[in-house]
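If you scroll down you'll find the structure; I have some questions about it.
Omission of a single protein chain aside, the complex is shown with its protein chains in their original locations.
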Amino acid sequence: MPNGGSNSAAAVWAVLRKECRSEWRTLYGLSAALLFAVTSLTAVSMAAGRLADRTDILAGLFWIVLLFATLTSMSHAFVREVEGHTMLLLRLIASPTEIAMGKLLFNLIFLGVVELVLVPLFMILMGAPAPPWGPFLAVLALGTVSLAASSTLVSAVIAQTRGRGALFGGISLPLLLPVLAAAVNGTRELWGGHPIASSLRLLAAYAVALLAASLLLYDHLWED
Amino acid sequence: MIWRITLFLWIAAAMTFGLLKAPLVPVLEETTRVLYFHIPSAWVTVVALGWSMLHSILYLWKRDLRNDDHAAAAAELGLLFCIAATVSGALWAKAMWGAYWNWDPRETSIFFILLLYSAYLALRGSIEGDEKRARLSAIYSVVAFVAVPFLIFVVPRMYDTLHPNLIVREGGRMKVEMDPMIRWCFLAMLAGFTVLFFWLQTLRVRVTRLERRRQLARG
Partner (left out) sequence: MSTAAVAVGVLRLAGDGVTHRYGARLALQPVSFEAGSPGAVAITGENGSGKSTLLRILIGLLRPTGGSTVLEVGGDVFEPRRRRQVTGLATPELSFYEEFSAAENLLFAAETRGVSDPRGAVRDALEAVQLNPRADDRVGEFSSGMKQRLRLAFAILHRPAVLMLDEPGSHLDDAGRAVVATLVQTYSERGLVLIATNDPQEMTLAQRRIELRGRGLGSPA
């Protein structure tokens, strides 16, 4: 018999594997996100042209494209369970925290895959100079953690409202604006060859705060 | 009744003195006077949002809908005072900087707070069932408040701002050069606005409860 009310890593792992397998079978989320990323990149690059010498603008465009490409698919994390009526199944076999942690880990992997395609594509299409990769990946990673943490939680909340997907952008963007501000600032600084320690600190602190709040709140996500 | 009249007279008096009698701060000149309105509004915004988050946590802990009434009312009022602070700030910016809006870090953060709590209220509006609404919006409120200290304290300190820091200096001491008259008017307004907020808060909570009782009686 499984022990107590405590959460088990095995359950989180099982949920994560289920997510990966489901995504692999259907490719709903990934194809949508990649398509969205490529289209919005094309639109931006056609509208703005090559901006190799304007890294300050590139930094902003990069994060906006990333945010929009991923937000649409992030919102589906739980909406899909609700629309497929599988939320009940999940809730019967795992605690809210286990479910949400599994989804959070999946969202992190998902974002990583999208970024793997999006980053080189952005550099090529926009003619961006190669950034210093270490700091760049640090900013990207911290921004990604905040993005995944906030959208996992918001998606779980949104899935239980009347509007479901429709509200997602409006509700999660305000939470992400501090991340966006710090990430854009950090990216701009590293492209300009400036130190980015303060941006990194802010991003890290925000990511940690979001994760900590999430872990405390997950338990209250489902009760009816 | 009596203390409501007192509150009215108190704010009116502080405002009158502030607008007509108190001296002006060099550089700011006539725009000094917005301070009696702008800073108390911003202060009440933070108090209200903190109050809202506190009751959100209490709700998640105790599952008492009365806490949710407080959380919702405080968020509404917080938004109202936030708008007041934003508008008065924009008017001041027009006079001082020549434009209503410059995306100065202070402006940016207050705008983010405006968005956060509009989102909170939009979320409330889209959930059916009192318990569910209370629980889910409490969750959002707690996460949203995670962003608030970053917006109020961290971001404006990180980036260059032109926003004057009249009141608090390093270490939180009052600036010595502040004229006593300005300080008293300002503190009186601060106290007046705070009391005003809590009075409006009790009113709003009572209205919510009456509405719920009527609904229950009908159902």
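In order of appearance the chains are A and B, and numbering begins at 1 in each one.
Convention: a residue touches a chain if its C-beta (ideal position, glycine included) is under 8 Å from a C-beta of that chain, and two chains touch if they have at least 3 such contacts.
Remember, it's a predicted structure, so these values are computed and weren't measured experimentally.
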item: In the full complex, displayed partners of the excluded chain; value: A, B
item: Which residue of B:63, B:163, B:183 or B:204 touches the chain not shown here; value: B:63
item: Touch with the omitted chain, as defined above, among A:93, A:124 or A:212; value: A:93
item: Where the missing chain touches subunit A, by residue; value: 1-2, 4-5, 8, 10-11, 14-15, 17-18, 21-22, 25-26, 84-86, 88-89, 91-95, 98, 222-224
item: Absent chain, residues of subunit B that touch it; value: 63, 128-131, 215-216, 218-219
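Assume only the chains that are shown with their structure count from here on.
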item: Centroid distance [mean C-alpha coordinates] between subunit B and subunit A, Å; value: 31
item: Subunit B contact footprint on subunit A (complex, rising order); value: 150, 153-154, 157, 160-163, 167, 170-171, 173-175, 177-178, 181-182, 185, 198-199, 202, 205-206, 209-210, 213-214, 216-217, 220-221, 223-224
item: Residue ranges of subunit B touching subunit A (in the complex, touch as defined); value: 60, 108, 112, 115-116, 118-119, 122-123, 126-129, 131-132, 135-136, 138-140, 142-144, 146-147, 150-151, 154-155, 158-159
